[in-house]
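Note that one protein chain is taken out, while the other chains of the complex remain in position.
Naming follows writing order (A, B and C), and every chain is counted from residue 1.
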Amino acid sequence: MAEILIKNGFVIDPTRNIDGDVADIAIKDDRIAEQVGSGAKVIDARGKVVMAGGVDVHAHVAGPKVNVGRLMRPEDKLFKSPYAQESYRMESGFSIPSTFKTGYDYARMGYAFVMEAAMPPLHSPHVHEEIHDTPIIDQGALPVFANNWFVLEYLKNQEIENSASYVAWLLAATKGYGIKLVNPGGTAAWAWGLNCLTLNDTVPFFDITPAEIITGLMKTNEYLGLPHSIHIHQNSLGTPGNYGVTLDSLRLAEGMKAKNKFSRDTVMHSTHIQFHSYGGDSWGNFESKAREVMDYVNQQKNITVDLGCVTLDETTTMTADGPFEHHLTRLNHLKWANTDVELETAAGVVPYVYDKDIKVCGIQWAIGLELGLYAKDPMRTFITTDHPNAGPFIRYPRIIKWLMSRDAREETLASFKYSSKVIDATNLHAIETERNLYEIAQMTRAGPAKALGLSHMFGGLAPGMEANVVVYDLNYKDMPSDPEMIERAFSRARWFIKSGDIVVKDGDIASHGNKRTFWVNAKVKENPQVIRDIHEKFLKDYTVGLNNYPVWDSLAPNPYVINIDVEA
Amino acid sequence: MPKWITQVGCPYCGSSCDDIEVLVSDDGKKILETRNACVIGNEIFHHVSSPDRPKKPRMRQPDGNFKEITYDEAVDYTAKTLLKSKKPLIYGFGSTNCEGMSAVARVAEKAGAVLDNCASICHGPSFLAIFDNGYPSCTLGEVKNRADVVLFWGCNPMHAHPRHTSRYSIFPRGFFTTKGQMQRTIICIDPRETDTAKLANIHLMIKQGHDYDLFDAFRTVLRGHDIPAEVAGIKKDQILEAVEKIKKGRFVMIFFGMGCCHTDGRNHNVDIAISLTRDINSHTKASIMAMRGHYNIAGPGQVWSWQFGFPYCLDLSKGTHAHMNPGETSSVDLAMRDEVDCFMNVGTDAGAHFPIDAIKHLKKRPFITVDPNICMASEISDLHIPVRVVGVEEPGIVYRMDNVPIQFKKVVDGPEGVPSDEELFDRIYERMCELTETEPIWLPSREHAKAPTAAEQ
Amino acid sequence: MKDKIILNMITQRAIEEGQAMEKGKTTREYFEACSVVEMNPEDMKRIGIWRNTNVRVTSEVGSVIVKAIEPTQFCPPGLAHIRQGVWANQVVPPRTQSTGTPQYSGFPVTIEPAINEKIKTALELVQGAVGLWKGGN
Partner (left out) sequence: MALVTLKPYKTPELYLECYNISPDVFAGKTSAEIAELDVREGKTTVKLGDFFEVKGNAGKTPEETEIRVSGDCSRIKYIGNKMTAGSITVDGNADMYLGGWMKGGKIHVLGNVHSFCGIAMEGGEILVDGNAENYVGCAYRGDWRGMRGGTIRIRGNAGNDIGTFMLGGTIIVEKNAFIHVSTHAEGGTVIIKGDVQGRVGGQMVKGDIYVLGAVQHMLPGFKKVGMTEREVDGMTAKFTHYIGDLGERHLKVKGKEVYANLYVMAA
C-alpha cells in the first residue's frame, strides 16, 4: 500500500453533496487523504465516474443455508464459470456462487462491504469459515434472534436488560454484528410445523406475539446502542395481501428513538420489502401495493428499507423463514432443504425460477422497481436482491439500469408473455421517474453505510474514510443512450481500490486485498441471571458444550471489532 | 499434577460427542484416562500414545521395503508426482479437520486433481438424493428436545454410533421430551434384528434390498391408497400400524444409514425417504438425517461446497471449472476404469475399505498415503507420510452429522516434527509453486491463523 | 445336506470392528473381529458345519476364507454378514450402479466349508493382492 491519486473523475459523493464535480481523490495507505505526494501512482479517471465502494446491507453469501444451496444444486454450476481468471482461485456457481466467486464478483462490481444477512448462532463457526474464504470484501454477519428461546423468554417477561445482556453475549460469542429478526415467532412455531402469519399470532409454548418480539428487540437494540438498527424480515413474507402486516410491523417503530454513537438515526431496517408489498388475496388477483408501503416509509423517517428486487432469473431461495420455504416447495414442487436449529432458528432452501412469462413473477419484478422509484429518500432505500432470493447479486447493475432507464423497464415489460396483465396489476408502466447516479450512490453506498452505523468509514470519499474507491466507465456529462452500457459499466469496474489496494483493474481481479470481518463487542455489566440461564440451557437443552460454542478468534483472523461500552 | 481437560471432542463417529473428559499427564504429552467416551472413542485417545506410531515419512525402496526419509523429501516427491500426473486422485478425509480439507483443496486445484472424500463409498448416494430431492433436516438437539417418533432405517447406531441413542435419539430427556425413552416410539427397519432393532417398539424385518418398495408402500398408505397384502416381506397390517404411529407423532425423525446407501438403488432409497419426509410434513412435523460415519466426514462436503460448489467427486482437472458427476468422477469408478494416474489416500484407509479390485487398479500407479497411523493403505503405499491426530494433537473445526460445526480442541502435543494435515499440504502446495515457478495464491486474511490451544481456552 | 450354499451377503459396521480398528488393523483384535461371517445356524446346518468353522466365501469378484460364527445380531436364513473391513472387501463387488458407491450389501455369495484352510491376516490379504506380501503363506 502506498499513495494513489485518482485524477479528474466525475466524483459522486452524497455524503458531501458532491454530484459529478470533476475532482481528484487522494489515497494514502488505507485511507482517503487530503493530498498525496508527487510519487503517488496516478489513475486517470477523466470522463469516468468515481464513487465510494459499494455497501450491501443484506445478502446471503456465507453460512450453512447458503452452503446447503450450493451443495444441493449441482445444476447451478453445470458448464458455468464465466469469468474464472487464471492465477486466482477457481470460480463456480451462478445463483449461489462459491466463496471465491462471491468475493471476486462483488469486487468486480466495486463493492467493499457486504453484510451476511442471517447467521444461525449455533453455526457461527461455519459462517466465519466461509467469510474468511471470501476474498477481498469486508464482511459482517447478523445473528438471528427473533425465535431464540432465551430472547422469547426474556421478552415475554419484558426483561429488556436481560435480553440485552444475552444479545451482547451472543454477539461476542458468534462475532456477530447486530440483531436480525426473521419471521419473528413464526420460525419458532415452525419447529412444530406451524407459523405466525400476523403480528398477534401467539408463538406456541412461548406465549408471546411477533409484535412483542419486534418491539422488545428494538428496545434491546437501542438499550445496547448497536451500530445497526434491528434488521427485520417480517412475518407473512411472499403472501398475497401481506402489505397490511408489513405496515403494522413498520408502525411499531413509531415513537422509537435511535440511541447510539454511530450517527444512525433509524431504529428499524425492514429488508427485501418487495416480498412484503403484496396486495390481493390469492395469486389470481395478486397485485402491487408498493405505493401504499412506500408512502408510509417515505413519511416515517426512522426506518430504512432495502428492495429485494426480482431479477427474472433461475435462482435459489433461502431464508431462516422455515415455514415459508415449506410453503414454497409445496407450490413449485422443487427440492426442499430445511434445517431446524435447536433453541435458535430454522432455515429452508428451495430453487425457484422467476420466469418472465409467468404473470406473478412479472408483477414481483415490477413491485421491486416501483418501490425503488417511489422512494422519496434514497438515503433510506437500498438496492438489493435479497441475494439469492429474488435474484443473484451480480444483477445489481441490471437493477440500476432499470431504475435509471424507463426505456429499459419498458423493454423488459414488453417482453413478458402477460405484459398487459402485469401492467394492470402494477403501476410501473406509468412511472416516468429515472434515478440518477447521485441517487444510485445513495442507494448503494452512502445510505446503507449510514444504516449500518458505518458512515464514518464507508459510503463516502471524505478524507479520513476508508480508501474504497471505484471508477466506473460512465461519462457523467454524456450518459450512454443505450441502457445496456449502464449495466455493463456497473458490472465490471474499471478500477476498484479497496482499503488502499488496487483489487480490480479493467474489470478483472488484480489482488486479493486484505479483507476484514466486522463484529460488535457490546460490553454490558455482568448479569448473573443471564449467565446462569446460559449455563443451564447448554447443560440441559443444547447438544454442544458451552465451551465449544464461542467462535475462536482464529476464525476471524483479520477482525475489525467495534467496541461499545453500554452504560448501565 | 495430571490435568483433566473437559468438553473435548471425540474424533470417531458422526455423533462428534464434545463432552469427553481427558486426563493428561504433567508434561502434556500423554493421555492417562478418559471419561464419557464410548469404547471406540476411548481406544482412539489411548492409541495416540502408542510407541509404534510412525514419526517420519517412509518411502518404498526397489526391494519392496520402506526407508525413512525427511519431510522435505516427502513433500518434494509428492509435489512432483502430483504435477507429473495427468489426473491424480486425492481421496479420503474421514479423519481430518476442515483446515486440512481447505489446504488440500488448494493443492488439488493446482494439481488438476479429482478431489473426493469417504462419502464416495458411504453416504455419497445420500448426496445424490439431496441433489434430486433436497434435505428436510434439523440439528440433533431438535431430536433430543422434540422427537417422539424416531425411525432408524438401515442404520445401527448401537454399533456404528455408540452414544447416538443416549445423547440424541432414544434415551435423552429433552425440553419437550421430559420422559425420555418412555415418550418415544422407536421404529426400526432392518433385515437383521440388530441391537438397535432390539430397542425398537416396532421392528420391520425387511427383505434385504427392497427398501425402496417399502418406502413406496409407506407413501402410498399415507396418501390414503391401498397396498398389497405384503410388501418387501412386511405384512400390510404392520405397515399400516407404523404409518399410523408416524401420523400421530408430533415430531417424526428418520435416521438412515448404509442399509439404504450400500444396496440396490443406492441414492433412490434415500431419495424416496426424503419424499416420505416431505409427505409426513403435510400431516405433522418431520425431519430426516443421514447417519454420517465419521466425526468430520460432513466437513469436506461443507468446505468443498463453499469453495467449488460440490460436496464430493470434484473433478478439478478441467482448469476453468469444477465438474462433478458420481459414477464418473467417483473414486471407485475412476479406479476401476483406470481413469487416474496417481492416488493419494489422506486420513482414511482405502486399502481396507475399498473393494480389493479397486485397490489393485490404483496400485498400478503412484500411491501415497497421508495418515497418522499404520494402516492397510500405508502398508501398500509408495510413500507414507504421518501427520498429527486431529482432535487429540491438533485442534480444528469439524462438522457433526447434522452439519453443526464443532470446534475440536487439542489435548496433547503431537510427536515432535510431525506436521498437521494443513501444514503438510501447505508445504506441498508451496513446493508445487516453486517447481512451476508460479506465485502461490494465499487469501491474506485466512492463512495460518492458528486455533487456540486447550490452555488458551 | 449340500456342500455349498448361496446366500445374500451384506457387509456392515460392528462395534467390535470399530474398537479393534482404532487399536490397529494389524492387531489380533482386528483379525478376530473382522475375519468372520455371521450366518444363521440353519444355513450352517445346510452345509454341515458347526459354528466357528472356517468357510470359503466366494462372490463374482473373488473369495476369502473366514470363520463362520453364529450371528451376534440375529440374521435370518438366507442372509450372511461379514463385518466391514479387509475380509469383506475381498468379495465386495466394485460395481457402483454409476453412483460411485460399490455394492457393499446385497450381492450373492457361495459359502462352502474350508475346515483345513487358514484365514489370512489383513496384511497378507492386502499386500498379497498387490504383490507386496513377503511373509509366508
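By our rule, a contact is a pair of C-beta atoms (placed from the backbone, for glycine too) under 8 Å apart; a residue touches a chain by one contact, two chains touch by 3 or more.
Note that this is a predicted model, so its numbers are computed, not measured.
Shown chains touched by the hidden one, complex as a whole: A, B, C. Within the whole complex, the absent chain has one touching residue among B:Pro191, B:Gly265, B:Pro300 or B:Gly414, and that is B:Gly265.
Among B:Ile20, B:Cys38, B:Leu128 or B:Val389, the one in contact with the hidden chain is B:Leu128.
From the options B:Tyr91, B:Tyr212 or B:Tyr429, the residue with contact to the chain not on display is B:Tyr212. Within the entire complex, the positions of subunit C that touch the omitted partner chain are 97-98. Residue-level contact of subunit B with the missing chain is found at 85-87, 111-112, 128, 131-132, 210, 212-213, 216-220, 222-223, 225-228, 231, 264-265, 268, 271-272, 275, 279, 317-319, 324-328, 337-341.
For subunit A, the list of residues touching the undisplayed chain reads 72-76, 78, 333-335.
Definition applied: only the chains that are shown with their structure count from here on.
Put simply, the chain closest to the centre of the protein, by Cα centroids, is B. Subunit B and subunit C have centres, each the mean of its CA atoms, that are 24 Å apart. Centre-to-centre separation of subunit A and subunit C, using mean CA positions: 57 Å. The distance from the centre of subunit A to the centre of subunit B, with each centre set as the mean of the Cα atoms, comes to 34 Å. Multi-chain contact residues of subunit B (touching two or more other chains) are absent. Residues 8, 10-15, 18-19, 21-26, 61-62, 71, 73-76, 79, 81, 84-86, 89-90, 92-94, 96-106, 122-123, 125-127, 129-130, 132, 134 of subunit C are the ones touching subunit B in the complex. Residue ranges on subunit B touching subunit A, taken from their complex, read 6-7, 9, 18-19, 98, 102, 106, 109, 127, 130-142, 144-146, 167-168, 174-176, 250-251, 278, 281, 284-285, 287, 301-303, 305-311, 316, 320-322, 324, 397, 399, 402-409, 438-439, 441-446, 449-452, 457.
For subunit A in complex with subunit B, the touching residues are 62, 64, 66-68, 70-77, 79-81, 84, 87-93, 96-100, 122-123, 125-126, 129-130, 132-133, 135, 191-193, 205, 326, 329, 334-343, 346, 349-350, 512-517, 540-548, 551-555, 557-558.
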